[in-house]
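Yeah, one chain of the complex is gone here, protein chain that is, but the others are all in their spots.
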Amino acid sequence: MQKWSLYSRGDKFFAVVVSILIGMFTVATLYPFIYIAAVSFSSGFAAQAGKVVLTPIDATVEAYGYILRDPQFWISYRNTFIYTIGGTIMSLAFIIPGAYALSRPQLKGRRFFNLFIAFTMWFNAGLIPFFLNMRDLNLLDSMFGIILAFAVNAFNIILLRNFFEAIPQSFEEAARMDGANDFQVLWKVFIPLSKPAIATITLFCIVSRWNGFFWAMVLLQSEDKIPLQVFLRHTIANLSDDDEFAIVQTAAGFSAETVTAAIIVCSIIPVLIVYPFIQKYFEKGILLGGVKE
Amino acid sequence: MSDRNSDFGGLPVDELVAKADAALGQRKTRVRDSHWVRTWDHFRREWQIYVMLLPTIIWFIVFLYKPMYGLQIAFKDYSIFRGVANSPWVGFEHFQTLFSNDQFIRAVRNTVTISFYNLLFGFPAPIILALMFNEIINATYKRTAQTIVYLPHFISSVIIAGIVITAFSPTAGIINTIISWLGFDPVYFLTQPEWFRPIFVGTGIWQEAGFGSIVFLAAIAGVNPSLYESAVVDGANRWQMMWKITIPSILPTILIMLIIRIGNIMEVSFELVILLYQPSTYETADVVNTWVYRQGLQSGQYDLAAAAGLFNAVVAFVLVMTANTLSRRFSRTSLW
Partner (left out) sequence: MSGVELDGIVKAYGALQVVHGIDLNVAEKEFVVLVGPSGCGKSTTLRMVAGLEEITEGDLTIDGRRMNRVAPKDRDVAMVFQNYALYPHLNVADNMAFGLRIRKMPKAEIATTIADVAEILGLTPYLDRRPADLSGGQRQRVAMGRAIVRHPKVFLFDEPLSNLDAKLRTQMRAEIKRLHNRLGVTSIYVTHDQVEAMTLADRIVVMNDGRIEQVGTPMELFNHPANTFVAGFLGSPPMNQIKGVLTETGAKIGNTEIKLQGAINGHAGRDVIVGIRPEHVTLGQTAETSSLPIELDLVEPLGSEALLHARYGNDNMVFKADTNGDIAHLSGVEEVHVPAHLVKLFDAETGRALALGA
């Protein structure tokens, strides 16, 4: 990168224009979040009238009060934690040993197994067969089903497998000569050596679980099992039509819009808290997995 | 067992050669451990890695391959009571139904159209972003901007859709607020078919363009700095360098990402579609997978929906294979 002082006039102009454009895009990215936060803190009337632009109008926390008093909100929040933590642990339990096994040259049928797994990235049976399969397995409306049925995907296995393959063979050989069996080699040598890759995969799993919506919506019936995203979805879709709510809201200071906005803010907060810490991991992760599968 | 080579000193000429040859002839014929012994040895020593692999393989069979067995209902008249095995075959009847069904045809058309717009606008966006980030000199500014634009990727589609719905709401939304400031009538955006695609593609860009630029930024970072330095000495400006050095250098990456994109044409992010569409916008919004969702999971027409899903999967498969072969021929890199 050249020094600014050595830039020609034309280049300086170019750089300034680009900076402004990036600035505009950044603001445009950020604005919707600021907007929704403002709505969440505004009064119901102001929001419904479309008065909220950047700051809360007639500021109130009534919408939050409504949400935080709803037991279903807390149940869903808890469920999301269960699915995220349980799901991620289960994923790692399958993926780490599986990827290790696939990375070992002495595995017989290695090419077959790799193809077996990669194939699922290019062809899957579709929504209906998957659903019917879950029904056959008696995993409808089951929290365990949600955790188990989405535990593994080929992309993560291949990513970790490639990483393991890049570790020099001599580490395994030295450990073997020292007397370690395969489990010990994996646990004591390869996993410590693969911290970045495992961190990346853990991150992918956590994000995917936390945001998971569609199959949770399709497979779960009981209200006490749905995760936060499904709860949010129900709220957005149904609140405006809910007569009971219509009565309550006119009396209190919130509206469908502010309540929705409040749930959204509550769902985003954990992500925002964790976000700064994970930045270095996902940048590395893209490089690890990215294009070379 | 003598070390046969060590006795060469001091012998007359020909005897040397004769002695060595004689030693060779003395070797006994060896026996190889049989094939079965070796295989048994292998499993006796290596059983652990098979144990490590087994749960994963079983998982794939139970959750991803077993549904493929159930996929045959696309060719059967399926009833829950009779089950898959006992339902009668109807051949390609469902496919005939599909292709004479206006709504399905419309769904296929929408899928392709939306993907096309996504490709037209959504594919260049991360690339342009990456190129722009590359021109920013102040490292802190660059870092901060990057952190912010990566964020929407980590937010769930439900939240993204929720924000969009609120923002475009006829009475409460900011968009309509601005429109009324400008003197126009408010528009109920999300019920109008002609607005669906722009909103959908725009939302997609907001959510994914930032994060998507990482791959291209990595590719740009891999370009040899000496190329830029020699261009500077030759008198090129940044704009020229971008076109003549940066873009050509990351062309292989762009090509590969394009191929991945094309391979996913049938995979319009249907979660987002479901969250943003309404019956009144089905005309432009309904895609194959949402049609399948309504027909199958909501109306219970499993066999027809399965057939549609199969059609989708097969088309996608063919696209990916073709794209992969093309990529191999052009850039000597592939997705395998």
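The first chain written gets the first letter, and so on, giving A and B; residue counts start at 1 in each chain.
Everything below uses one rule, namely that a contact is a pair of C-beta atoms (placed from the backbone, for glycine too) under 8 Å apart; a residue touches a chain by one contact, two chains touch by 3 or more.
This structure is a prediction, so every number in the text was calculated from the model and none was measured.
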Visible chains in contact with the missing one: A, B
Option touching the unshown chain, where A:Leu193, A:Ala252 or A:Cys266 are the choices: A:Leu193
Per the touch definition above, residue among A:Leu54, A:Ile89 or A:Ala174 touching the missing chain: A:Ala174
Missing-chain contacts mapped onto chain A: 168, 170-171, 173-180, 184, 188-189, 192-193
Missing-chain contacts mapped onto chain B: 1, 3-6, 8-13, 16-17, 20, 27-28, 30-33, 37-38, 41, 45
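Simple rule for what comes next: only the chains that are shown with their structure count from here on.
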Centroid distance [mean C-alpha coordinates] between chain B and chain A, Å: 17
For the chain A and chain B complex, residues of the former touching the latter: 1-2, 4, 7-8, 10-11, 14-15, 18-19, 21-23, 25-26, 28-30, 32-33, 35-36, 39, 47-53, 93-95, 97-98, 100-102, 104, 106-108, 113, 116-118, 120, 122-133, 136-137, 149, 151-152, 157, 181-183, 186, 207, 210-214, 218, 229-230, 232-233, 236, 255, 257, 260-261, 263-264, 267-268, 271, 275-276, 279, 282-283, 286-287, 290-291, 293
Parts of chain B lying in touch with chain A, wherever the complex brings them together: 42, 46, 48-50, 52-53, 55-57, 59-60, 62-68, 70-71, 73, 129, 132-133, 135-138, 141, 144-145, 147-152, 154-159, 161-167, 169, 171-174, 176-177, 180, 206, 210, 214-215, 218, 232, 237-239, 253, 256-257, 260, 263, 271, 274-275, 289, 292-293, 296-297, 302, 305-306, 309-310, 312-314, 316-317, 320-321, 335-336
